[in-house]
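Complex shown without one protein chain; remaining protein chains in place.
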Amino acid sequence: MDNQNKKTRREFIKDIFKTGSAAAMGGLVTIGLSSQAGSAKDPRDIISLTEIDPEMILYNEINEPVSTGFIESRFVAAGAAGEVYITGDKAVKVMDSQGRVRDTINLTVSPFCLAPFGKGFYIGTKDRIMVTDRKGAVQATWASLGENAWITAIALDEKHLFIADAGQRIVWCYDHGGNLIRKIGEKNLEKNISGFVVPGPYFDLAIAPDGLLRVANPGNHQIEAYTVKGEREFAWGGFGNRLEDFSACCNPVSFAMLPDGDIITCEKGVARVKVYDTFGKLKGFVADPKKLADISSPIKLKIENVQRYGFDVAADSEGHVYILDRERNVVRFFKAKKNGFPPARE
Amino acid sequence: MENYNDKRKSRREFLRDALRGASLVAIGGVIGVGWYRGHTATYAWQIDPYKCTTCGNCETACVLEESAVKCVHSYEMCGYCKICFGFFEPQPNAINEGGENQICPMGAIKRNFVEDPYYEYTIDESLCTGCAKCVKTCAGFGNGSLHMQVRHDRCVNCNNCAIALVCPSDAFKRVPVNSPYLFKNGGKA
Partner (left out) sequence: MVLFGITLNIFSSERFPPPQFESGYVRPEYTVPMPRGGVWPLIDAIVLLSALGIASWLVHKKRSRRALFGLMVFSLAYFGFYRKGCVCSIGSIQDMSLFLFNKDYVVPLLTVFFFIAPLVFTLLFGRSFCAGVCPLGAVQDITLIKPVKVPVWLEHTLRYLAYVYLALAVWLAVMGSAFVICKYDPYVAIFRRNGNLDILIMGGILLVIGFFIGRPYCRFLCPYGVILRQLSRLSRWRVRITPTDCNQCRLCEEACPYGAIRPPVHEWPEASYANDKKRLALFLILLPFIIAIGAWTGNSIAPSVSRTHPAVALAERIWMEENQQAEGTTDASQYFRSSGETIGSLYKRAAVIRAGFEKGGWFFGGFLGFILGGKLILLSLRPRQRDYEAERAGCVSCGRCFRYCPKEQEKIEETGGLSSR
């Protein structure tokens, strides 16, 4: 009797333990689940801006990213013969399209940007243009564009040289000899020119195959087209949360023209490198944004898939695309996928 | 007996006097070392904004209920953007001052129209909690003109700053008390 009593008591205690531990387990699971629910992704999070359909990736990365060797990488340009020029610190690096460094041209000043021509380079320093030969020997130095000048891009056509001046929010049109022809993009509401809104040192331009000048107006989230005479022809783009829109305060930060008139754009803050047609219809992406801002690459970022320094982009006549990652100091090499482009998306 | 005790006492007194003298000399020595090194100064705590990772510890780790760390604005660096991502949510529903569009949970950033297309952003420090959300996105998308600083009208200048203890990037440092700010773009202080 006594023994049995003892046994039931023991069992009773056991039962209490069992119930108790079950309750504890249940509690833990609930806490775990609720904490998971709490960490559910906010649909308005910045990460959703970088989530794209893999079908929309139109390019392959053809080799490993190549380190620029600079502390501060600034600008990438493509040459006619498939070579790539990268400026940074106080030098210009010349690579072939496989990323092998062919030459390093040392300079006495910091090259903000560069445009190669037949015999040499037009190099943009902070406030003036320097003409050098292929070895970097200075042939001519043009007059300063002003104390507030901040040259971020140069484009050439047969007669003109266009300078994007981010500091003074203007495009300068010169002849090849350094004589000022006109200013482009000064605010003129009669001519439908609202002026360039450039909040930061990102202001890009290029000559399109159609002969018109394209200028990024980052504060307005637009790409604008001008004639060489400074008439505004058309513009496209806008701010928004859709994939085809430009995000954040001031984008696109840089762009490059492809031989067929398509445009590749880069955005600051979101690692999206997009392909648009001439009139701004989104065709696709050069790479997966998550891969471009890969957190396992040398610099780890607090905000996933966000990069602080805008990428710079260049494209050559064969349609190779070069992306300069100013934060990780690497150049990435891309080539269009062979199977052609899928139809443009609405 | 009495005599013996007295002797013993005076011996003890002598020893005590000697040790007291030695202690005073030691204390003097410490002062001397300080004098010689010239390393005494009055300091205050400050954040190096170029080392700050915007981790958010400033909001929670300060010994004060409302952190002494606030967001400050370098107007010189600001782009005066119409669509500022230090002000708006990463994907705002609309470009207006509605609270649901703002990244600041406290609505501490004020957006004032200056002239087309520029807007000024000012910080109401009485509302700012030092969470660094706006600093993170301003650095990510914009010019990085918003940054964190210890505000010395609030800081009680603890011997060992509680935020400095948990700062993941050693961004907290002691600075001279008469120039206690490390503003971005070398702002005066």
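Each chain carries a letter (A and B) given by its place in the written order, and its residues are counted from 1.
Just so we're on the same page, a residue touches a chain if its C-beta (ideal position, glycine included) is under 8 Å from a C-beta of that chain, and two chains touch if they have at least 3 such contacts.
Values in this document were obtained by computation on a predicted structure and should not be read as measured data.
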{"item": "Where the missing chain touches chain B, by residue", "value": "5, 16, 19-20, 23-24, 27, 30-31, 33-34, 37, 39-44, 48, 50-55, 57, 63-65, 72, 74-80, 114-115, 118, 120, 122, 139, 143-144, 151-160, 162, 165, 168-170, 174, 177-178, 180-181, 183-185, 187-189"}
{"item": "Hidden partner chain, residues of chain A it touches", "value": "71-72, 74, 110, 126, 148, 150, 166-169, 199-201, 299-302, 308-309, 326-327"}
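Keep in mind that, in the parts below, only the chains that are shown with their structure count from here on.
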{"item": "Euclidean distance of C-alpha centroids - chain A vs chain B, Å", "value": "35"}
{"item": "Interface residues, chain A side, partner chain B - complex", "value": "44-46, 48-49, 194, 197-200, 219-221, 239, 241, 247-250, 268-269, 302-303, 306-308"}
{"item": "Partner chain A, residues of chain B touching it in the complex", "value": "53-55, 78-85, 89-92, 95, 117, 136-137, 139-144"}
